[in-house]
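Apart from one protein chain that is not included, each protein chain of the complex appears where it belongs.
Order of writing sets the labels: A, B and C. Residues in every chain begin at 1.
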């Protein structure tokens, strides 16, 4: 950690900080420059977080050297983690397609959409039973009934299922009915939920928050791993920017960046990432070309009648066409669907 | 609601949509133009949300006319709502100062900081017992013990207290020990929490999310009011932008905007809004001049030793000076502290 | 155009606006609703821009129906425009690779980098002679001498050249020495420059501004086409967001979106789009998979010694490897390099 002192900081203030650094067991460094005094603290600087050196009125800025996360970091764990949901594998070169409707609406809709997903090459079925919605007047999901239905249809069509959990109190219930648990963008920093998922014993799909930096996403994942669960898939799903032509701005560069920094698999959700049906296929292909370990795509048997996210849901034939193109692009890069 | 059809939409597609609008009990309108067919739907267009007309492949865009919130809107409730926390009032011309340390750390720190807050003119004491932190390795708060301590010190110094609740399961516990409950920025769209707060019987301070539009904040408040609690204070605390010189970008224009759209009181948190001690006072004064109904400011008896948010905590004498300047600015605009 | 009146707008105010709409030769529409009066204006609503109806104190909002650009729109010009720079073609299915160093530094550096670009499959050589830099103390380019050198080396290695022009007064000079002219992100709304380029008689590469919406980029292109030049290539190069891990956030969804809205070719600059060498190749492949018509990539014979943009410049062997992978990905999608 590098500590830049304010121009007028006294020698006494400098000495006081050097002592605090040493008292934490780190090696202090003193670097007096022409315009500024700079201090260093060598060692596990995460220990210094509690010192909050930047709260000192003599300190201008504090620059960390090490990443603030450990368990998710590739440095200490150089090999790819492979996460399995049922028979599907993510990471370590494996590419998995997750598809399904935004929400569980009813038996017929779910079965037809699930069959379409499977026919297109999907290995995992997605559908939401608990739907966090910006407006209290929008469809909020079928809740526990939806979970039961999703589990039944998943078994019927032969696909493992992943569904969202929105509260720590629901983790046990959701884990009973699904093969993997998804954390939505709005809950990426719901730390009580993350801790509960660390003890859930099921794989987790963690979506990036709308205003989360890559580092924030990795720190959120660190909560889950620190609580005991390393079966975690990171999911890029778009961030909020000034651009209004798309629902979110899909940050595909986060894919190779996350994979460089972490050993965890990284998938992409081009449906929420764009919010526009016609952009889903090109961005799905782009994600594959960028090195993603999988995709999560919304498909609906009849998008115009969907209770949520219809505008971004593919028609079944569009998903089938995407499946074929994915195979070609992955094949060109020495991988397979 | 205005529905813009795609250029090549057929007459049949248009008729189909007009029928769907009519079936919902709204008055359909047909406006054929030179380059586009435009449809209208007059009436309570919120009913159309479930139709998800923008999911139709013949529809280019859907433009709402009415705001998607109702209960928080000033249109149906033109007079200011006044929210009381203990003796302090917010809204309807009243201005309230909430101050205290970021977190409950220990008895001595809390008492000294609380006395400093009171001496500076604060009417409500703030301090966190449950601290949501980006990193699992950062101080997470004292939890239930902190609540008890906060309640005791509040009574001792004679100030009502407000503290953060981070899970719906904790609402009852926190409500038992505090006079008002705060929802942090990360939880603004934790809808289970919002619903629980609607039934808590205590005033709520709802902070704007880091990536929340003004409309998102109002919809989040709508959840609380729809669940039965209209004692809600909106709090602007900065949004996330490309600017890195400050912790967040404090969006003060949201103050008069929120007050125009809603009858609820609006306060400002310049501590999180800037993240920099020296900017807190000017932005607090600016908030008062912009018409805010109050402030929430962090003060600490010894900021360099604070376990969290030290860099943005005022020293006691700075808060006292701010109190005097606030009186002057409010007085100049015909108001009082 | 749809005009939403404020709740209390009088009949007189409504009538006055209807008259203004009619006086402009558009067909006015009156749609009284339960909570709001809504007006419509059918016809070429661009005529209404000068009425500035949203400046009327009785008007709540104005919602346009038609895009504000015409000449760049695919609606009136459904077929892809193909832009040629020397022998290279962009658009209409053709994919072109533009590569070269950020800046012309000296003869040796430029020749070696140009040969590396050509060997990797590049069809156009890029290099800047005029360098707009945030700091006045950074290298500003070789200016006119650099132009002459670039032209000479381009001929020597057999590649057409593209280079940036930063002022309308320089257009003629730059056009004399280069095969295409590039507008940098900072100048996307330098309208005097855009108008001059409309009369330059050479193809233009127009980079998206750091805070430009897709619509802003299309309006900037409209300036060039309106001034008489339709040989224009749009270039996505990243936008400024809260994410600091990359230099910019590359908005690849803009590629299929721009191609849906406009007939102009769209290329991607993954070098500025990420600012990080290791992310350039994955994002270049992603751009190709997303449907881009080409790429602009920085390559340098010795990046650590580059006078600008070294951190994002590929080594020659990295560009060669990218060329091979591009061929594979394009081939998988039925296209070719």
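Here is the rule we use: a contact is a pair of C-beta atoms (placed from the backbone, for glycine too) under 8 Å apart; a residue touches a chain by one contact, two chains touch by 3 or more.
If you're wondering where the values come from, they're calculated on a predicted model, not measured in any experiment.
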(request) Using the whole complex, pick out the displayed chains that touch the missing one. (result) A, B, C
(request) Sort through B:44, B:60, B:75 or B:251 and give me the one touching the missing partner chain. (result) B:251
(message) If I consider the whole complex, including the chain that's not displayed, which of A:133, A:240, A:277 or A:300 touches that chain?
(response) A:240
(request) Please pick, from B:47, B:112, B:286 or B:320, the residue that touches the omitted chain in the full complex. (result) B:286
(message) Across the whole complex, list the residues on chain A that are touched by the chain not included here.
(response) 2, 4, 7, 29, 31-36, 38, 40, 42-44, 63, 65-66, 75, 240-242, 244
(message) Using the document's contact rule, name the residues of chain C that touch the chain not shown here.
(response) 46, 49-50, 52, 54-57, 68-69, 132-139, 166-169, 186-187, 189-192, 209-211, 216, 219-220, 222-223, 226, 239-240, 277, 303-311, 313
(message) Give me the chain B residues in contact with the hidden chain, please.
(response) 211, 213-215, 239, 241-246, 249-257, 260, 273-274, 276, 278-279, 282-283, 285-291, 325, 328-329, 331-333
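Throughout what follows, only the chains that are shown with their structure count from here on.
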(request) Compute the distance, rounded to whole Å, between the mean C-alpha positions of chain A and chain C. (result) 31
(request) Please work out the Cα centroid separation of chain A and chain B, and write it as a whole number of Å. (result) 26
(request) Enumerate the residues of chain B that touch no fewer than two other chains. (result) 240
